[in-house]
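To start, the structure under review is shown below, and the notes come after it.
The excerpt is restricted to a subset of chains, each kept in its original location.
Per-chain residue numbering starts at 1, and chain names A, B and C are given in the order in which the chains are listed.
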Amino acid sequence: MTSPLSDSLVTPRFCGLPTFMRLPLVTDLTGLDAAIVGIPSDSGAPYRSGARFAPNAVRSMSVMLRPINPSRNNINVFETLKIADVGDSPVVPGYEIESLQMIEETIHHIAAAGVVPFAIGGDHSVTLAELRALAKIHGPLALVQFDSHSDTWDKYFADQCYSAGTPFRRAVEENIVDPHHSIQIGLRGSLFRTTDISQSVDLGYKVLTTDELFRQGISEVVQQIAERTAGLPTFITFDMDFVDPAFAPAVETPEAGGPSSREALQLLRELKNINLVGCDVTEISPAYDGPGQITSLLGATVMLELLALLASYRTNTRV
Amino acid sequence: MTSPLSDSLVTPRFCGLPTFMRLPLVTDLTGLDAAIVGIPSDSGAPYRSGARFAPNAVRSMSVMLRPINPSRNNINVFETLKIADVGDSPVVPGYEIESLQMIEETIHHIAAAGVVPFAIGGDHSVTLAELRALAKIHGPLALVQFDSHSDTWDKYFADQCYSAGTPFRRAVEENIVDPHHSIQIGLRGSLFRTTDISQSVDLGYKVLTTDELFRQGISEVVQQIAERTAGLPTFITFDMDFVDPAFAPAVETPEAGGPSSREALQLLRELKNINLVGCDVTEISPAYDGPGQITSLLGATVMLELLALLASYRTNTRV
Amino acid sequence: MTSPLSDSLVTPRFCGLPTFMRLPLVTDLTGLDAAIVGIPSDSGAPYRSGARFAPNAVRSMSVMLRPINPSRNNINVFETLKIADVGDSPVVPGYEIESLQMIEETIHHIAAAGVVPFAIGGDHSVTLAELRALAKIHGPLALVQFDSHSDTWDKYFADQCYSAGTPFRRAVEENIVDPHHSIQIGLRGSLFRTTDISQSVDLGYKVLTTDELFRQGISEVVQQIAERTAGLPTFITFDMDFVDPAFAPAVETPEAGGPSSREALQLLRELKNINLVGCDVTEISPAYDGPGQITSLLGATVMLELLALLASYRTNTRV
């Protein structure tokens, strides 16, 4: 019987239960630096549902990943940080508000133990619950949002306040995100209203569309992210529809014309000086992936880059 | 440009928007006998979501069907009944209770006009909303439920009362179904608790498991259904997991070991003396179908058989 | 490099080009008893196209089959008959009439050499071309048609005479099939017009619906087929929509409620006293199969049963 975090040169990666990167599955948070946690909720999804199956789909593909990151001086995330998979938050499918409460409790439980949560969503509304939990501990957070949509609408169907289209307006209203130290990157595509982008700016966010991202170049954007977050406790949310549907077909609301996975990963690999207190990868709906499951593989890879970002930050700030 | 209800020997069936069987899409209910209505809600789904896409998936495959039913004396349903497709009910995804209210209003609007609603679900919780609407007009209804599960549990996740697992308990509690004139057919598979089946009996339902269905034979079961419903205003709900997953892979909670589509259709074709005031086909989640889309085709075929049942009843009772 | 007709206990079945059952691919017909020939035409398809890819899809799955038939006294079809794969007929996609001419030439070329053609269609209109070729040699043929549809309509879109919906009316009109020695088995489902079935009877065909097939039982039906064809030169056409869509999802016009593959194979295995001069398996559209490709596997299995029928007949009539 295989033990978790097996050496994948010794035991084949398809052996054993697929925790994230074959990490131990634990309930005791003591001593952990970071915890992988699934948020299997899709009650906020306005179009395609199915993100409830994303945590296990991402875990399944994560077994193909390896611990050392050549883009960050060959750092070994598992030697630098103590990381475990802590399973999934409970949710109440079909009950958005009740689900957000349970998710908030789960994330608060993790963060209150001094552990940085790395969450696998879930539709994008789950980020609001995560931010609520973390703001209780850290105060209003700097937010870095990779996304093809702003998700700052006011109301959605039947004037409901909570959905995947509204979390980053709610977060400002609830004073759990400081928009003046926050940035939205990757907006593109057609708009409902001419204010779809400016509404984020009006809330205080800095906004870089996909066009601006390519016009400025990755180095310049990385610089702006560092300046914007300014060393404050920061949350990174990565909506998988940030990349083009060719690279992530299995998302809830795909938007043609985005960056490639190489471009997205390069952006993440160059991030620096981010005081990361939490992050998530959201909006994967596995039933829309092909048999190659490339969306889940990319989601797992994004998660690993975020782990390396934390490992690198901890290493640098320790010195 | 193709007109609705085209003759499929003249214009190919892939031409034009796929309303149900290429019927006219109308908003005016005047003069209709029956209305096809989509109920694209999956907020009550405890496992696989995605039934929100079922109405259009069933419509797409329904274009392969033809109007005349050789099992019922070559009745032409469209000459016997005036039928239209009236589009979909609005819903609020992720908000089960609000969705049920909207669905109830939609069905009531149809039924209040003297039109029999033929609903394409939706997870099975939508049937509760339909029953509420119809009971306002007809009083407590006789219910014929084809289903591999009883759906008479009391509470589901986080003690919520409304989900696909509870509608037929709620319906008895709300006095909108008369269990003593109702019957559940097709229960099978492993159980959560030893009372999963007896809880239905305790509520007053007659229950025939899949085993009993095969032991008694279709003729005997048809006879029991007629006796049980006794000419009362009757609702037929057809959960697609009634049939084996080989015949309906795209359901929310598949249960191995069920009848074939031939056996299921034979059962429907032999039904008689049912005073049908409403019906639905539920629990199809199209993303889980293969490219052949056999679940949606079977769902459309079931719906056509129910239309023929009404047409046949009207013809017989007119005389 | 693998040689054709390899022993699949020696060389794995996935090695080498997939001819039908790994038979030799030949152009010289001399000495052959039977020839497998592909008819990759779908210009007659009124709904789903794609049968142009069926010959190679059926060949691919046929490599899983083995030469000996336990239902027919362990006859080895390849020891009894000299069989080869002769490749595909040319066709002109999008030009139905021109395609039928080419197919007729191909089949005539085979049959004129004294070889029985075993054709892999192709939409069902290709059977007309095959019958034309064979009737030139044998005169009007007895026809055994396994099919959920009659395919005896008069005209189809824009009053065209040739499509998958019309071949067996044309065949009677052209005097290439003798309807009074022919039988259609398996009709079912909803009808365009009340005459959809009776129009076949009016042409002279004997018709057994799926319901009648099950009412009478396989032995009785086998008996009727033998009596109807009466030892005359006979063509068997097997439309894959004869079986239920669960067993053959990848057909051009699926019809719910059919026999299982076990029931269909049993019917074929019990056929006897058929003077087979040609046959085909039609209407497979591989893009609609799931990854398990069960439709193509069943199509290949049906073809092998037809080969065994010929082998058995030859063996018996030789004595």
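By our rule, contacts are C-beta pairs under 8 Å (C-beta built on N, C-alpha and C of every residue); 3 or more make two chains touch, one makes a residue touch a chain.
Values in this document were obtained by computation on a predicted structure and should not be read as measured data.
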| item | value |
| --- | --- |
| Entire complex copy count, 3 subunits given | 6 |
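Criterion: only the chains that are shown with their structure count from here on.
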| item | value |
| --- | --- |
| Same or different contact residues where subunit B meets its copy subunit A, judged by the half mark | same |
| For subunit A placed onto subunit C, the superposition rotation in degrees, Cα atoms, nearest 5 | 180 |
| Inter-centroid spacing, subunit C versus subunit B (mean Cα positions, whole Å) | 37 |
| Whole-Å gap separating subunit A and subunit C, where each centre is the average of the chain's CA atoms | 55 |
| Averaged-CA centre spacing for the pair subunit B and subunit A, given as whole angstrom | 40 |
| Contacts with two or more other chains, residues of subunit B listed in rising order | none |
| Subunit B-facing residues of subunit C, complex | 46-47, 153, 155-158, 165, 189-194, 196-197, 209-211, 244-246, 249-251, 253-254, 256-260, 287-290, 295 |
| Residues of subunit B that touch subunit C when the two form their complex | 7-14, 64-71, 74, 76, 244, 246-247, 260-262, 265-266, 290-294, 297-298, 301, 304 |
| Parts of subunit A lying in touch with subunit B, wherever the complex brings them together | 42-46, 48-50, 52, 90-96, 98, 102, 157-158, 160, 163, 287-288 |
